[in-house]
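The complex appears here minus one protein chain, its other protein chains still in place.
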Amino acid sequence: MHRAARVPRLALPAALVAVVLAVVAVVASTAFAAGDNTKAEGTLVVDTSFVVQTIDPQRMFEPTSQIAVKGMYDTLLTFRGQSTTPLPWLARSWKVSKDAKTFTFTLRRDAKFSDGTPLTSADVLFSYNRVINLKGSPSFLLAGVKVSAPTKYTVVLRSSTPNPALLRIVPNPSLGIVNSKVVKANGGTDALGGDKTDKAEPYLLSHSAGSGPYVLKSYNNKTEIVLEANPGFWGPKPTFQTVVIRNLPAPTQLLNVQRGSNEIALDLSAQQASTLRGKSNLKVITNASANLFNIDINTDPKISEVAANPHIQTAIRYALDYPSFVKLSGPGAVQAPGMIPTTFLGHLPPTARIKRNLPKARAEVKASGIPSPKITMYYPSELTINGISFATLAQKTKSNLAEVGIQVDLVGKPVNSFLETYAAGKHPMSQSYWGPDYPDPNDYLVFTPGGLAANRVNWGVAKDPKLAALAKQAQRTVSDTVRASRFRQIGRSMNQRAPFFPLFQPAQAIVSSSNLTNAVLGVIWPLDVRAVGTR
Amino acid sequence: MSSAPAVIPEEAVVRRRWTKGFFSQPLAVVGAAIAIGWLLVAIFAPLLAPYDPLAQDFPLTQAPSREHLFGTDELGRDVLSRVIYGARLSLPLAILLVALATALGSVLGALAGYFRSWVDPVVMRTTDLVFAFPAIILAMVVTASLGPNVRNAVLAIVIVAWPTYARVVRGLVLSLGDAEFVQASRLLGSSSRRTLLHDVLPNLAGPVVVLATLDLANAILLLAGLSFLGLGAQPPDPEWGSMVAVGTQYFQYWWMGTFPGLAIFTAVIAFNFLGDSLRDRLDPRGVSRGKHQGVA
Partner (left out) sequence: MPWPFFRFLGRRLAALVVLALGITFVAFVLTQLVPGDPALTALGPVTSADPEAVAAYHAHWGMDKPLPVQYLTYLWNLLHGDLGTSQLSHQPVLNDLQHAIPATMELAFLSIAFAIVVGVPLGVVAAIRQNRASDHALRVVSLAGISMPTFWLALLALYVFFFKLDWFPGGGRLDPGTTPPGQITGLYTVDAVLHGQWSLAWDALHHLILPALVLAAFNVSLITRYTRSAILEVINDDYVRAARAKGLPERVVVIRHVLRAALPSVVTVLGLVFANVLTGAVLVENIFAWPGIGQYAYQASIELDLPAIMGVSLFVAVVYVTVNFVVDVLYGVIDPRLRLT
């Protein structure tokens, strides 16, 4: 090995120096170039962590798809900002029959699709029937509804039961109107059996066929969706020529939004967003979201004797440290007074909130007669909503209940397998949440006995017939004042005995460059890109 | 192995050969010191940790301070205590799964090398199949299918790790099978089992120990990688990889991810220092190459 000493001393160090120099050169030149890293004027960048399966309006029901579809397709009615009052859009006016079963919409006559074809009632008929017959995620929106188009500019919806919520369902982007001629020409159909025969999805993933201010430029469900202004848009022109909806994980969003201009970050938790307050180039808006985080407990003793014990249920209700959950979610979050979010008709006043009461909870545990109660709680492991991970909430729950002597074993499952056992009513306890499908209390009847969510905890009509009857009555009530009081009555009894523990409504944060206006979260869709402007 | 007392002296001979002068290497000493340090931390975690690693008693996301040297996390837990308790998870699990992989791989490899007939192709084709996947993709599919938890993560890593041992051991057995002393023992009428136990196995110990030490490092990395992806340890367990993952959600609170990451790094480098020094003893030019594939 001594011979190694004879290697000329220059050759290899020289090679090494060359390599180092090359690396330095590359790094230095990139640093230089980073300076003129400017975007084309008129491009709005929306950073979000993608939840998107499709942008075929009549198949989609995911938040990211809603942003894109809302920009490309128009609906009969719409909401502005956080308001839940339906406003005219494609429909100039509408009439609702006294029994809330028949809805007649009169369309405006100047609306046209991006290819210049006028938008008529035939397109509405086609779009709505396509939603119903594709049997996809949004099909439940029009359950029990029959659509007809008596004249070129009139559309009539007939519901088999009184459906006072329908006016708040119609603004859903999944009920956006497509150009029926174009979609038909590309394999689309609105006929019965469309779930098997409709072939238009591939077309709608590469082209848009709407009447909105934007058309699709490119779609990639992993990276970005690019929209471009529709030059022939019938309504007021949008501010931005191009909108890029870009897939980025939340931590990167946090960094990016501080760098760019004309940029919006959608998925930061209020806690993350609060660290950005006071930066002059950023605007942070937090609203109480209509999403509601809760815990479900199973009422079937065959699933869990402990969970189904009413004393244990009451104990949990009073053992949860609600303010600490609210704190976890960050500034702007509120404790949920009941299962109906505070922005919707029929919600409970803040005074109805449950207050933590440890002595009472401990007494209830004792009263249950179960020596050391143990419950398994399931949660969707990789799910994060409004920047709050279910894993974090589940850990808080476990620690809260340990204080009153209830041991919680946590089991995290991927959303798919979580939903399977959850829907089958097999979870003794779950960390759960409900996001509104439409901003109406009727969407929350799922929590009353025999409802969809109640069935997941085996809370059938027989377990509380009185409440079930009340719920049925509320569903069919037409007058808003009467509805509100009925839903409040239901909410109060649920806060005493329902197997659901409403925790909080998180603050939804939206962080944008400070030159942007109207970058606000919608009630149903995360963001309405057509409304965003500049100062 | 332990059931055959005659093996012990021979093993000891082998061991003396490769441990001689081992601790005169500074790298080995440093590696051993860190590794022993982490093992002690794992054993005495309750005494060392200033707070309960699960207690959500403190203000959320506090920067490092005198009360909380590593700060607090998103639920108001003490990060230092969690890092300390993390050693209790990562180290024993890594040791367990390397032991399992070593046992499984060595036995199958020895069988394949010794009874060449049909055992060999079956074992070798299976190792091919496993090697055809990058470790983490296979482990990911296995844990995602069986459900994400520590047990399945360990199982997945064992499935990924055993073929390395099988290949190395088979190769050694094949070369030893032709060695004169083994042929001699066969000619003398020893049973297969006796030949395997007395003549072949002791000579495998050295390479397998080197491989296992280096694999401990890889096991810690892979386990942390799976937990980082949410497929390993589940909350509220203070696992290092999942702590880094939570840290990535709270970028601005750098202490949440940096300290558990440092813990992984130091634990891994300790075993790499040790394994590398061991290999040096056995094979100074570093000629033998098992497929010790780095992971995370």
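Note that the chains are named A and B in the order they appear, and that numbering of residues resets to 1 at the start of each chain.
The working rule: contacts are C-beta pairs under 8 Å (C-beta built on N, C-alpha and C of every residue); 3 or more make two chains touch, one makes a residue touch a chain.
Here the structure is a predicted model, which means the values were calculated and not measured.
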Note: the excluded chain touches shown chains A, B
Missing-chain contact, candidates A:L87, A:A352 or A:L419, resolves to A:L419
Have a look at B:A94, B:L204 or B:A217 and name the one touching the chain we're not showing. B:A217
Taking the full complex into account, find the residue in A:S137, A:T343 or A:N357 that is in contact with the omitted chain. A:S137
Touching the hidden chain, out of A:L255, A:I285, A:I370 or A:A402, is A:L255
In the full complex, which residues of chain A touch the absent chain? 1, 3-4, 6-8, 11-13, 15-16, 19, 22-23, 26-27, 30-31, 33-34, 37, 39-40, 43, 45, 53-54, 61, 135-140, 195-196, 201-202, 205, 218, 220-224, 226, 242, 244, 246-249, 252, 255-256, 259, 382, 414-421, 423, 437, 446, 452-453, 455
In chain B, positions touching the absent partner: 27, 125, 128-129, 131-137, 140-142, 144-146, 217, 221, 224-225, 228-230, 241, 244-245, 247-248, 251, 254, 257-258, 261, 264-265, 268-269, 272-273, 276, 285-287, 289, 291, 293-296
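Convention: only the chains that are shown with their structure count from here on.
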Distance-wise, how many Å sit between the C-alpha centres of chain A and chain B, to the nearest whole number? 43
For the chain A and chain B complex, residues of the former touching the latter: 249-251, 254-255, 271-272, 275, 324, 327-328, 381-382, 384, 387, 389, 391-392, 394-396, 398-399, 410-414, 417
Note: in the complex, chain B contacts chain A through residues 54-56, 60-61, 74-75, 144, 147-148, 230, 234-236, 246, 248-252
